[in-house]
Structure formats: structure tokens, C-alpha cells
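Below is one structure, written out as C-alpha cells, with a few remarks after it.
A protein chain is absent from this complex, but the other protein chains hold their places.
Labels A and B are assigned to the chains in the order they are written; within every chain, residues are numbered from 1.
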Amino acid sequence: MGHFGLILTEMIRRPGPSITALIVVAMGVSALVAAESIASSSERQIAGQMQQLGANILVLPNDVSLQDYYAADTHGQSIPEEYVSRITLAQMTGVEELSPKLTIDSQWNSDPIVLTGILPRTEFYQKSSWQSVSILSAELAPVPVGKKCEGCNGRSCQISSGEKTQLSSYSSTRIIHELDKDALLIGADLAEAYGIQAGDKIELSSEMSSGEPSRASLTVAGILPTTGTTDDNRMFAHLHTVQELHGEGPVVNVIEVMGCCEDVSSGLADELDSLLPGVRVVTISQVVEAQVTVNRVMNRLSWVLFALLMAISGASIASVMFANVTERKRELGTMLALGATPTMVGRMIILKASAIGLVGGIAGLAVGVIAAFAIGGQYQSLSVGIQPQAALVGVVVAILVAAIASFLPARKAAQLDPCVCLQEL
Amino acid sequence: MIQADQVSKSYLRGEDQVHALQTATFGVQPGEFVAVIGPSGSGKSTLLSMLGGMLSPTAGRIVLDGESLYDVSIEKRAALRNHKIGFVFQNFNLIPWLNALENVELPLRLYGHDRKSRRTAATELLERFGLVDRILHRPSELSAGQQQRVALARMLATNPRLILADEPTGNLDSETRDLVVETLSELCNEDRAVVLVTHDDAVSTTASRVLQISDGLVTEQRNQKERPGKNAVA
Partner (left out) sequence: MRTFFYCLTAIQFALAGPASAADFNKTIKVAAEEGKYTYVMFYRAEDTATRQMSSVIGQQVSKTARNTNWIKVGVTDQSAADVVKKYDASRLPMPTVIGVAPNGAVTGVFQMQVNQQQLDNAILTPRYSEMVKKLQEQKIAVVCLQPAGGNTLPVGIKQLEADTNLKNHVVKVTASADDAKEARFFERMGVKTDIKKPAVLVFAPPGVFVGRFDENVSGQQLASAIHKSGQCSCQHCQSKNK
């Protein structure tokens, strides 16, 4: 502690020479910690959302490029709503729920509003129930179709029970049991921003594809709980109401298919692909995979950036320490005269560099944490958790790089001629 | 206490061999105050460096308390320097970012003395040199005389038996110079030996012995002021 204390005293009382190196180290560590924490939190959030949403499949128009699961319905392209019926009537194994959506731009009191049409389960329950006879046959077959997969509850769109019948359940289940044609659900943020309450009348206007204006007078049936997604800033109405506002007939932008479990989703995707012409069937795992890939790229970039900044830090520390040894020739010579061994002096230089690495690393960690929270907060209220591994690696590597970079300056210091202290410099 | 035996130092300057010191043989005993005088570049500092275990001779031996300084390891030599030799420099060589107390503690700190004991020792020494009110001042906040007194206190921190002073009064006013010389003289009376390099006749006259260096050759001039102790000159 005697020598380390001495070094810290020097760094505190004469910070100038160390500051540049310290800043570069801190930048490297902060870049790593921030990027890693955001990437891992984003991955965790995706995983959480995936768990919440179940084994989902998206049916999209063929030429839609998918960027974000929650924005999968904002591409402006459409597929016929009859595809919903086709899926319902096909009674595929593992299809538990369907959620077709049509999202349009509308206006309320001249403010732009994103309006999403959703179809309540009651609308396609009827069609599902028309399949009773064929379901019965399949169920009584030697291997009941609905039981092929562990966890599969049976066939699609059955009776809703419990919370699924609540309007507010839409935010978590993406399924709504019943919704009147003139009912409107409001996203949490939108409701807060405009002070909207259940029972309010809202007059929405839009422009039909033919260019004619369209209007709908709707009543707020409920405010949805916060989801942390774009849904919080949307309004939701019955799909057929939105279709009337849109004026393009019975079309949807996307059909979300909730499979009973992940085991069936890839098989289901193939079946849906052959059932529905001109669509792109994407499993949620693929969506997640795409986002995870983006995260991984970000992750790798952060490591590359970290490596680059660490290399710069190393060079900077080496240069700072060389200059330091030259500047402190008399000091170091005096220490040698007072009984310090060359090893002691060399060790002091390495310790000082390591201290720059440690302090820079900790400062970088702090900056990285703040940056991660600040940046994470801007993106869909991503709840950022710090990646301890990255933090640890960042700080340890910073110390190691600093120690290694100071090896040559330390050797130079150890080889100093102590007689310098006896001469005029 | 310290014995130089046939000590020579030469080095190359370009292609020429320069003899900084030639076969010097002398001893310094406890209680002796030895002044080393000579013109600039005559080898005074070279001699002091070799006596201080910082510059190995080209030939000959230097023995400190029975141990040949340059036949031991670097670590051992550094330890001997710390424990048995005290240096006083012309430029004081205080560490600029340490305060007076920390500067005095430094030799003790290098060898792992605990904080409390080194702090007590350093404070006592600073008190002895009348610097108790300057303990927390950094060298830049002290006068030249105060700095040299801090340097003297630092030199005494490890209670050395041999004191090597390189022009310690060179940068001081006459009052402080007298104080330093007086202090060094007093230290001789504490069973220590002092070897002092100086240009100042007034200082050299206070020494018990005077070694004259000229062109690398060491000769002894007996001073009027006799001090106890043995001497031997080549």
C-alpha cells in the first residue's frame, strides 16, 4: 500500500500527465459497457416479450421487410382478410389464436393518430366452430391431432376464459375477446398525453385509398396498460371499422398466429406458407433472431471499438509514461539514491499505469452505465441492466493494457542512472 | 566506516578514454568531517556517487562497514544506501508533489515502515529543524533554506552512519549555509561520518579533513581544525 499510496498521491496532486490516457481508457470501457449493456438488455427484453407473446408466427405480405416485431403492421402493404378464415378453417394443429391487424394513419382534432384495427375472437369463433365435425373426427382419431404436441391445448380459437375476456388483456395477450364496432381502445401513453378516459367520444378521420375523406365516431371502451412498445401510442378499433375508414375492403397488414408452443411453430410456418399464396410467413424466433443478429453486430462492434480504443489507450499510456519517466528523471534518481531498487522504481511506473487503467476503467464504467441508461431510455423505454461481465472485462482489460503498455517505460525507469540526482539538469 | 581501496573510474568520451578518478585510496571513520574540494569536472561527484553505491568503479573496492559495496546485489546495495547512507543534494531534490512531512517519510516508506512510526519519526525530525509549522507545505511553498532543512531531515530519517553531501550549501544564503554546516558538524559528533563536496572555502575549513581532487587524483590536505579520526590517503 506504501508504494501504491505514493502513486495515487502523485496522480491526485499532479493529474495533468495522466488525464489524456485516463480519458482514452474511460472512453474504451464506457463504449464497451454501454453497448454491451444495451445489447444484452435488448436481448433480454426480446426474450421476455417472446415469452409473453408465446410461439408466434407473423403472416405478412410477400415483399415486406421485417424490422421490428411491434412495427410489423406499419409497412402499408396488405393481404386479404379471407386469409384469416382460411387459417381458421384449415384447423391446423397448434394454432391457438389469431390476431389480424390493419394499421392506418388517421387524425383526431387534426393530430395524427396511428389507428390499428384488431379482430375480436368472437368474430372468428363462429367459423372455427363450423369445423366441429371435422375436429371431432380428428380428435377421435387414434392419435388425436390436438394432442400431438405436449402443451398443445387443442384446436384454434376456442372459448375464451378468465382474463382473456378482459379488454385490457390485449396489451399482454394480443388477443381481444369481444369488441364493438364503435369501440376504441387507447394506448397508455396516448391516453395520458391527451387525458383520454373511458367513455369519451372520439371522432377519427382518415383518407380512403380513393382519396375520399372518411370518418368514424367511436367511444373509448378502455385504456390499455403500459407495454413499453409502440402500442402505447396507438388507438385500437374493430378491424372492420378500420377497414371502412381505410376504404380498401377486407384487407389486413399482418396476421399474428399464436402457436400453442414453440415446437409447432416451424411446422406451422411451412403449413401456412403452402396454405396462403403470396405471403411471407415469419416465425417470431426468426424475428427475434434478426434482432439478436443486430444486437450481435452491435455487440461485436462494441468489442472492436473497445479493442481499438484499448490499443489507443495502450499507445497513449506508453507515451505518457515515457514522458513521465523522462520528466521525473531527477525524482526517480532521488528515490534510487534514497534506497529504492530499480525493480521498485519500475514497479512504481507499472503500478501508476495500472492505476490509470483502474481509475479510467471505473470512470468508463460509470460513464458507460449512465450512457446505457440514457440511450436505453430513448428506445422504447428499454429497461437497461448493466452487463457485469462486460464491466469486469472492461476494467480488467484496461488495467492489463495499461500495465503492458507501461512495461518499456518501466524498464527505462529501472535503468536510470541514480547519479542524475547529483547533477544539474 | 567506509574505505576506498585503489578505486579508479574511467569512461569513454567519443573515442577517448577519460580517467575521472585514479587509484584513490582513503578511509573515513565515524566522527570525521571530510571535505572534498577540487575544480569543476575534477571527479568530485564521481567520487561521491561511488561512495554512495550509485556508480561502480572501473577498478578497486569500496567497503562500507565491512561489506564491499559493489560485490553485493543491486537490491542489497540499495538497502545499504537506504539504511546506512544519507544524501544531501545541492538542489535539495525534494519530491515536488509531496509535502515536507511526506518527503521526510519517503526513505522509510520505500522500505515498508508503518505509517505511524514513520510519521512520528518525520515529525520529530522536522521539529528538530524548526519546520513544525511547515509540515504540510510542498517544496514550492518553502524557501531554499527551508527546503534544504527538509532535505536534511529526510537524510536523517533512516538514521544513516555515513552522510554524503553534494554542494549542500551551493544554493543557500550565508545564514542557512552556516546552519547546514553546523548541522553536519553536529552530526559528526553523533558518531557519523560526513563526506561533503564543496567549492566553498568557508565550508571546507570547518572540515576535519580535506581531500583535494585534481585531474582524477585524490590528495589529502590537513586542515587547521583538527577532528578526531583516522585517515589514509594514497
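Going forward, a contact is a pair of C-beta atoms (placed from the backbone, for glycine too) under 8 Å apart; a residue touches a chain by one contact, two chains touch by 3 or more.
Just so you know, these numbers come straight off a predicted model, no measurement behind them.
K.L.:
For the chain that does not appear here, which of the shown chains does it touch in the whole complex?
P.N.:
A
K.L.:
Looking beyond the chains shown, say which of A:Asn62, A:Gln77, A:Asn109 or A:Gln126 touches the absent one.
P.N.:
A:Gln126
K.L.:
Among the options A:Leu8, A:Leu89 or A:Val369, which residue touches the chain absent from this view?
P.N.:
A:Leu89
K.L.:
For the full complex, which residue in A:Val25, A:Ile135 or A:Ile202 touches the chain that was left out?
P.N.:
A:Ile135
K.L.:
Which one, A:Pro250, A:Gly267 or A:Gly385, makes contact with the chain that was left out?
P.N.:
Looking across A:Pro250, A:Gly267 or A:Gly385, the contact with the absent chain belongs to A:Pro250.
K.L.:
Please identify, in ascending order, the residues of subunit A that touch the omitted chain?
P.N.:
81-86, 89, 123, 125-137, 139-140, 144, 146, 153-155, 157-165, 250
Rule of thumb we're sticking to: only the chains that are shown with their structure count from here on.
K.L.:
Could you work out how far the Cα centre of subunit A sits from that of subunit B, in whole Å?
P.N.:
Centre-to-centre distance between subunit A and subunit B: 69 Å.
K.L.:
Going by the contact rule at the top, pick out the subunit B residues touching subunit A in the complex.
P.N.:
Subunit B reaches subunit A through residues 45, 48-49, 52, 54-55, 74-75, 78-79, 81-83, 87, 89-91, 93, 95-98, 102, 106-107, 109-112, 154, 158, 166.
K.L.:
For subunit A, which residues are in contact with subunit B within the complex?
P.N.:
So the residues of subunit A touching subunit B come out as 2-3, 6, 9-10, 13-14, 330-331, 333-344, 417-419, 421-424.
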